[in-house]
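Remarks on the structure that follows.
Yeah, one chain of the complex is gone here, protein chain that is, but the others are all in their spots.
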Amino acid sequence: MELKIDRECVARCRELAAAIVAPVEAFIAAHSTVSVERAALRLLGVDGVTPEEIPIPNAILDALPERQRPAGIALAFGKALAETGLDPAALGEAMALGRYSLTEFTETPEGAARGALRPHVESGLERISGQRQARSELLERLPQLPPPLLYVIVASGNIYEDRTAAVAAAEAGAQVVAVIRSTGQSLLDFVPFGPTTEGFGGTYATQANFRIMRVALDEVSEKLGRYVMLTNYASGLCMPEIAVMAAIERLDMLLNDSMYGILFRDINMKRTFIDQHFSRMLNAFSGIIINTGEDNYLTTADAVDQAPAVLASQFINEEFAHRAGLPDRQIGLGDAYEINPDLEDSFLYQVAQAQLAREIFPEAALKYMPPTKHMTGDIFKGHLIDAMFNLTSVMTGQRIHLCGMLTEAIHTPFLGDRSLSLENARYIMNTARHFGDEIVLRPGGAVELRAHDVLTGCEALLERVAATGLMNAIESATFADVSRAPEGGRGFDGVFERAPEYFNPFEEALRGSLTAVSS
Amino acid sequence: MELKIDRECVARCRELAAAIVAPVEAFIAAHSTVSVERAALRLLGVDGVTPEEIPIPNAILDALPERQRPAGIALAFGKALAETGLDPAALGEAMALGRYSLTEFTETPEGAARGALRPHVESGLERISGQRQARSELLERLPQLPPPLLYVIVASGNIYEDRTAAVAAAEAGAQVVAVIRSTGQSLLDFVPFGPTTEGFGGTYATQANFRIMRVALDEVSEKLGRYVMLTNYASGLCMPEIAVMAAIERLDMLLNDSMYGILFRDINMKRTFIDQHFSRMLNAFSGIIINTGEDNYLTTADAVDQAPAVLASQFINEEFAHRAGLPDRQIGLGDAYEINPDLEDSFLYQVAQAQLAREIFPEAALKYMPPTKHMTGDIFKGHLIDAMFNLTSVMTGQRIHLCGMLTEAIHTPFLGDRSLSLENARYIMNTARHFGDEIVLRPGGAVELRAHDVLTGCEALLERVAATGLMNAIESATFADVSRAPEGGRGFDGVFERAPEYFNPFEEALRGSLTAVSS
Amino acid sequence: MTQLVKPYGDTQNDGKVQLSFTLPLEWSEAADEAARRLAGKMGFTDVQVVDGRKIATGYSFFVLYASTPQAVDVDSIAPSSERTHAMSMDEIDALIEERIGRKIRVAGACIGTDAHTVGIDAILNMKGYKGDYGLERYHMFETFNLGSQVAVEELVRFAKQHRIDALLVSQAVTQKGSDIKNFTQLSELLEAEGLRDDVVLICGGPRVTNRLAGELGYDAGFGRGTLPSEVAAFIAVRLAERRRDAARR
Partner (left out) sequence: MTQLVKPYGDTQNDGKVQLSFTLPLEWSEAADEAARRLAGKMGFTDVQVVDGRKIATGYSFFVLYASTPQAVDVDSIAPSSERTHAMSMDEIDALIEERIGRKIRVAGACIGTDAHTVGIDAILNMKGYKGDYGLERYHMFETFNLGSQVAVEELVRFAKQHRIDALLVSQAVTQKGSDIKNFTQLSELLEAEGLRDDVVLICGGPRVTNRLAGELGYDAGFGRGTLPSEVAAFIAVRLAERRRDAARR
């Protein structure tokens, strides 16, 4: 499909996004968070829980005296490694049982501590690049079907039911399966441990659950002769740690938005900015495609009005992602089919918006979310709205296609709902496979005009943000009509300024490797 | 929407159609049928049944001695009118009770007989133009919604249940309601009488049933402030008589195809050609829109292969219609969305075919039929196929839109099915209302090529038919793969050659008035 | 061992079912409640009326989700069909040649006022259905396709005249039980004429099941998706068996 857009305006928007993100990046570089430090411990190989069910990375970090925090956890832990001669996992266990305390290791000089860490840093990163390697081999051998990649969610609360549902969905044509997190997990300042069978509106994101799903999907991938991808959620208070677990268990995508936690979960903005940066560096290194959350803007406010905000957020997410070393093909910018279906010509507006994103972010792995807000108990009409969404997606060449459910307004998907949803997408995308190639949008027509309005609206918005600065802009409710204070919200106490001697071995290693990767 | 087509080729097709129809028209002019004669009696006012339940028009005609047939019924009946001084209705009743027999009236000279007929011919025609007048006033005062006109069928077998269903459908957005005939009625050489409550797969077409529906729809039209149209079926052994009944009861559309009965009901071709001509003259005069049956070609054979045959039939139907005095706006040429939905890009082929018809017959009231053959018990998928059909219809500006039912493969529509079907059409046609205006089909693209192939295929087919003549072509199974002999099939015994003295007062009157009307 | 199964929503044995229906009631909250109670009376639990709306004056449409306490024992279910003998066209021809030694004479029709010939044609015509050849293509079948809207009397007359071995009749229109009516008429007429035992009597159509056929006194019934070879195999085997039994006597 062809849509004419104002390229200069697009260029200006990118410059504005860069101007907006730069100062935030400076702030990020000077700070760290408890979650970043715990992520470092996990990368070294620390895992498991204490007898009191506290995740060992949390236990260790909590045991670190306040005044030592600014230096980061790595050095302190490195000293312990050097003096005990244990490997990180064993040392973690021992500390969990109270056999050692971080404070007792004072002898070792910094150099020796770094030396003790080095092998484990390397093996930690090798483990991840090993998974990255495994993924590309699997994709070679078990090629996916052409995009839009059909993506479904499982959310029973019980990982074993989820596994059943995921395998069934894969057989029915799903190419990506996401396990929805239980409500509230994103507000926990730790990551639950072990396989779980209880959750509300979703299933807990734990490393064990990741593994259970990965094994099942690898199995069915072999059976189907095509690789089925696995997705989970990072955004929240534990973005960096979940990024580590996902890298180790070879997840293929992670929901990872630079502002979602701030706006939609009232998580402190500084905490979020720092966390998203480190987690995205890890995503970049592990070859994980991030999914951003622009769709959320549309669930609470009117989709026609919010279109410029969505585009603005896409520009900002892109800039943050690039700064973390993510290549375009790993950036799944979000959008959703949320315009009131009963609005005359709403389909035209949806096409305009979707094609606009396609033209502006040609290489990005655009992620298209289904209608949700306007879905009702009328499952028959809902199925039709999903059909028009499916048509828009294939017409505009979206990359990642989150299949809508006719029961969206009723319950988290049943096995049968998912099968109907996939049948819907398969039918529509096949019957109209090359329709997009066949049509030219009338120059000066309604679709072109709408796209133009959205783009110019976005530029104006970015200008305002650039003028005040991102943090102030968020405080003055520029996004999603919610105001968040720079020092307010959840998890601010987990943010700290780095001391000159701050040391995080992985950050350095990643920064180095990334330029290589992203090319 | 824009689609480039070869205008010369279209012109050639029209010439060929004219060449094909001309000889058939000559044959028609020299013959009549029992149904045409009975129609004349009905127009004069004869109605009702004998004590043996035989429709009086049949009883009277059957009483006419073989040798008198070639002169037509009118003169004989006119003599009886003259000598008894009764009006046609009363005379009919009397004859039904055996009080008089046609043969006893020999005194009256032809002139007197014609004279006796004249007032009744005039009042018969006035009655019809009165209804035509009434319709245009109603349409003035109660304007319809913009096309595509949403058209649904009712088919319970019980006229009173049908009425309930029709009113409900009208409230739910239906603009046209068709009462499907009971299976087999088209093979009856008489028209059943009175209200009926028993029928299979449909409800009998009787004048009383027509009236019951018309009254109910007029009522709901007033309530809704928009005129709701009524449709029934003519094609069959009684085309002319049903055309009379429909004119009197102010039906707005009639299924009336020049070849349907021949090909799909094994009705004799001569009988059909003669009947369709007289019935169409009446349709023209009464302002009734005819619906042709090209959709039937697609229910038995593959829709991709049959596309040229469908177009050829449209050209032939158009020619026959023009010859009977029908203006384009009263010619509802048929087509249907019957391509295998699982064929890749099937939607593109459908769009090509639908837009092709739109370009070739710009003024015609194109009638678009829904998917039926490929509908299955999977009502959820069926609903989606209907949605793509609805989209194609609004994109290509079809005029009469027969709403598809998600339960097509299961049962004649339930009340709830019809409401879901109308919801489907309303949603799709509203969300994509002006989509067709926004797009240009890529020159040289797949859609344009497909349209071109269909058109040239049609030209080739018409050439073959023109070469052998229509009747022979039908015998050699050129249409729908069925072969019918010129003298074979049902109802041939009802065809007779006109004597020089043949007289049908209405034919003359109509021929005169029509040129006026059709302009 | 009995295996009890229940509908599956997202958890084993949750018994989840989706329902929709129309009630002849003007919509109101009370109408929603009526729908809920009706589902309760049907024996469903955890009933949710997820949609209820007016579709016309005096009529409302509802969508519900609910759980059923019912379960069904699947092991007690024998596949109820005659599609058992999977044989190729050649195997079937061979079997007929060997066990019967002459062509089998088959007549097919769409009886009553039913004009839906596509189904019976799919079974009889050369072309067949879904790549499976029709009976006309077989060496050992002689087929007569009488087409649509054939009166049962006519069909029986034809069968007598042409010494038909197997009668195949189709019905697509089922409204008001017209299919049952026509099928029954045929089997009764055959009985009356004393022809019933001389023919293999088979019915088919989208709503036909082998069980129904049995109840109507037919030898077999074939429903949606039937392949010609399944029918051919059944006829051949059944006639061969009759031969054998006859020989024994």
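Order of writing sets the chain letters: A, B and C. Residues in each chain are counted from 1.
Quick note on the criterion: contacts are C-beta pairs under 8 Å (C-beta built on N, C-alpha and C of every residue); 3 or more make two chains touch, one makes a residue touch a chain.
Since we're looking at a predicted model, the values are computed, not measured.
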Displayed chains contacting the withheld chain: A, B, C
Residue of B:L415, B:I474 or B:L510 touching the missing chain in the full complex: B:L415
Full-complex contact with the absent chain, from C:T22, C:T143, C:S170 or C:S187: C:T22
Of A:M1, A:L91 or A:V167, the residue in touch with the unshown chain: A:V167
Interface residues of subunit C (partner: the chain not displayed): 5-9, 12, 16-25, 28-31, 33-34, 37-38, 41-44, 48, 59, 68, 70-72, 74, 77-81, 83, 207
Touch residues of subunit A, complete complex, unshown partner: 155, 157, 167-169, 171-172, 182-184, 187, 198, 200-201, 264-266, 299-300, 376-377, 409, 411-412, 414-416, 419-420
In subunit B, positions touching the absent partner: 156, 158, 161, 165, 376-380, 407, 409-416
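Note that in this section only the chains that are shown with their structure count from here on.
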Intercentroid distance (Cα basis), subunit B paired with subunit A, Å: 60
Approximate Å spacing (C-alpha centroids) for the pair subunit A, subunit C: 52
Contacts with 2+ other chains: residues of subunit A: 378, 380
Multi-partner residues of subunit C (each touching 2 or more other chains): 20
